[in-house]
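Here the complex is missing one protein chain, while the rest keep their positions.
This part shows subunit A:
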Amino acid sequence: METLYIGATPSSPEVNFDFAKHHLSIRGESYPENAAAFYGEIIKRLREYLGNCSQTRITVDISLAYFNSSSTKMLFNIFEAFNSAVTAGNEIVLNWYHDEEDDTILEFGQELHIDFPLITFFDHPVKTA
């Protein structure tokens, strides 16, 4: 499947889904005016890809410094898709990156871990100068 790449803008993250390498990443900030429009196609492509995966180890890197509440809804849809992919026999490794002092993003990651226990979750506090 062809890689899905969307460049970052000030209000939307960089999305780099390298389906061939089973490596997906989302980086930046997310508060587009219409989150459903921004994430709609991304989630559609993701579901197609996950539907074709079996016994696959998929690595997901997420590094978001800010996301608004409508983006949160969309992220949950993405994680639900990952959760189902695990039920279907795949392994999802989620690397959750945040600044070591950013408790807000840390807490969100912890909540994700509780809500989606099937996803293998790694918290990565990042040291910055």
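One rule holds for everything that comes next: contacts are C-beta pairs under 8 Å (C-beta built on N, C-alpha and C of every residue); 3 or more make two chains touch, one makes a residue touch a chain; residues count from 1.
The working rule: contacts and distances are computed from a predicted model.
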Hidden subunit of the complex - UniProt protein name among "Xylose transport system permease protein XylH", "Twin-arginine translocation pathway signal", "CO or xanthine dehydrogenase, Mo-binding subunit" or "SpoIIE family protein phosphatase": "SpoIIE family protein phosphatase"
Sole contact to the chain not displayed, among A:N16, A:S70 or A:T120: A:S70
Contact partner of the left-out chain, one of A:I26, A:I58, A:I105 or A:I119: A:I105
Absent chain, residues of subunit A that touch it: 29, 31, 33, 36, 65-66, 68-70, 73, 98-99, 101-105, 111, 128
